[in-house]
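Shown next, in structure tokens, is the structure this report addresses.
The complex appears here minus one protein chain, its other protein chains still in place.
Take a look at chain A:
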Amino acid sequence: MMADKGIKRSSMDNESSSDPKRAKTDAKYNKYLAHYDDNDAQNGNGFSSPLDQLQRHKTTAEQAAKCEDSDLNPWTGQPHSQQYFNILQTRRNLPVCQQRKEFLEMYHKTQILVFVGETGSGKTTQIPQYVLYDELPHQTGKLIACTQPRRVAAMSVAQRVANELDVELGQEVGYSIRFENKTGPKTMLKYMTDGQLLRESMHDHEMSRYSTIILDEAHERTLATDILMALLKQIAERRKDLKIIVMSATLDAQKFQTYFFGAPLLAVPGRTHPVEIFYTPEPERDYVEAAVRTVLQIHATEPEGDVLLFLTGEEEIEDACRRINLEVDDMIQESDAGPMRVYPLYGTLPPAQQQRIFDKAPEPLRKGGRPGRKCIVATNIAETSLTIDGIVYVVDPGFSKQKIYNPRSRVESLLVSPISKASAQQRAGRAGRTRPGKCFRLYTEKAFKKELIEQTYPEILRSNLANTVLELKKLGVEDLVHFDLMDPPAPETMMRALEELNYLACLDDDGELTELGSRASEFPLDPALAVMLISSPEFYCSNEILSITSLLSVPSIWVRPNNARKRADEMKQQFAHPDGDHLTLLNAYHAFKGAEQSGADVKQWCHEHFLSPRHLMSADNVRAQLKRIMETHDIELISTPFQDKNYYTNIRRALLAGFFMQIAMRESSNSKVYKTVKDDQLVMIHPSTVITSPYDWVVYNEFVLTTKQYVRTVTNIRPEWLLEIAPVYYDLEAFDKGEIKSALTRITDKIRRRQAMKGGA
């Protein structure tokens, strides 16, 4: 195009000057800018903008920077706010900004790019914007997607980037997470969870809405990111116009390069300082105790600087915080130590409390006194995803909680396990963000070398794949066996998933998606929940099952603070249904809705009843979303009248339509031990249950292995329902010999006798 040269020259001429007004005079040769001087411009945005000088996939760093510097927002035509320029200044200081030119040059040349930058380099916020100025979505109408493993990250980063671009969140920049979509017709840059992009692609196999897909935090290797990578690898061959950026925070990016046909790599050097690493001479008898001791020792002997301690879970973290606080009080009184503020940090902590970790360290107690410091006691969420400045000391006991699914027993465990070497290095790196730091590893150097695995297992190796297999089938992946995943799962895991989907009638015997399976995949739910929901009208209780499904899809609504356990249990008892926890959840939800409708202060009401308003409201939101999906698929919403004696019975039966594979039978008449059907594992009912009677047969929502084996969220059922609702799974011919088979055989005989008697009468 002739105009191209003109544009280029004009921008070159302007290099020396940052005044955007000068551009006007030079740019008048450009026919696209014919209306530049008039404010009612005719281009795509309805206003003239310095962007009009840019050409797609030719933008240089200078050009883009100039657009950013202009008085008017190039994307909206509105004047930039003062805050915008303040933020711009800090953005320009980010390490990644130094490499904007290099990035763009590489981006222009290649289809797939691997980008490595440590947490805090600014890659998550900046790279998508650099792409934005190069892809010019307002011309193409195609979006830029940036995936995040976590919902919270997707939301908060989108907000941040909206501020940086001086636009309203949900307009030009938006986010999309499960059960929440904040995007609009103007949206050009979309932050989303990796799972969300995966769900979207079920209806758009080519991902044709997007011109660029950025997979952020790929090093975390979430299940969805792994699947997306495999899909994108295929799509990239078909759609040469699609650009892909894989971003990782760790330097083991070579694996990504190899996987993506030897894609080029760009690394932003981190702004890190050296970290000195200390090991213990002997293995520790009690790592929590050792951790607390180490923190106190740091506080007593080390110079100023904040402490980050990694522990595994809420209970442990709260315990450690309490102990540190107590000891520090003593230290202040006895040895004139400085003040120390201790903050817990874990996933289920309310967001407001999570924010407190960014508070400044406390001032010295008196002028000239010893400096104060803060101590953050966190799970491994502080390992890569979060940047906390000021950390100089890291205490690493070497453990984290990991979810591991085993297809042989179908146990999903959440177990405290040793971290990987890569994780340990990440943790140590946290100490060197502001100045040279120290990392105290509470294990021996030999243990580090011998006992820690190299890399953390990616999620795909640790998960039940029923949902993934269903999604892949919907995505049109026929050959699951040779699907080119970066780390293919164990064959047995795949086999179990196929088998479970077959029992749920989502796949037929040939492995083809059934009508039910196709519908189930429309719901952002596990297959068992989806099938239960779809089948619920047959049991005349789809409204109630919808509520229960929503409640099971959010974190626990029950609040049980340590200092008020008894009160909390008493309150829960008000909602208790003798037949089980599913029904109790439903009662609590109904009471919540009742309180809401009566105009009561919902927060206050929840507080009094030891319920989490946050999770109840999010369940409410989930319910609304699921209801919409049900309506589009013509799934009837019906209820049995509450006065009907079968109201609860119907619900209990409906549970089995999805959860007939999660049944346990009591071992013997006065035992508390149950045995899971087919897998023959011994379990107890989780102490959180409301059930008091010793029922012989129960359905459970989840099987958890922590230090004991529990089934959680449990409801009483009748075994004859199993034979009726899931005859294929309960085909007694296929059962292993044992107590469960004998019990079921007795029941079959009984039913047969009863029918014979009826027939005879």
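Note that a contact is a pair of C-beta atoms (placed from the backbone, for glycine too) under 8 Å apart; a residue touches a chain by one contact, two chains touch by 3 or more; residues count from 1.
One rule holds for everything that comes next: contacts and distances are computed from a predicted model.
Engineer: Suppose you had to identify the omitted chain by its UniProt name; would it be "Mitochondrial transcription termination factor", "Trafficking protein particle complex subunit 2-like protein", "G-patch domain-containing protein" or "ribose-phosphate diphosphokinase"?
Structural biologist: "G-patch domain-containing protein"
Engineer: Which of these touches the unseen chain: A:T140, A:S208, A:Q604 or A:S742?
Structural biologist: Touching the chain that is not displayed is residue A:S742.
Engineer: Decide which residue listed in A:R370, A:R462, A:H582 or A:R652 touches the omitted chain of the complex.
Structural biologist: Missing-chain contact among the listed residues: A:R462.
Engineer: Using the definition of touch stated at the top, determine which of A:E334, A:D389, A:D510 or A:D634 touches the missing chain.
Structural biologist: A:D510
Engineer: Considering the whole complex, which of A:K446, A:H607 or A:R628 touches the chain not shown?
Structural biologist: Residue touching the absent chain, from the options given: A:K446.
Engineer: From the list A:I87, A:M202 or A:I404, which touches the chain that is not on show?
Structural biologist: The missing chain is touched by A:I404.
Engineer: Write the list of chain A residues that the hidden chain touches.
Structural biologist: Considering the whole complex, chain A reaches the absent chain at 258, 280, 283-290, 397-399, 404-409, 411, 413, 415-418, 442-444, 446-447, 451-452, 457, 461-462, 478-485, 487-500, 502, 507, 509-511, 667-671, 673, 679-683, 705, 707-709, 733-734, 736-737, 739, 742.
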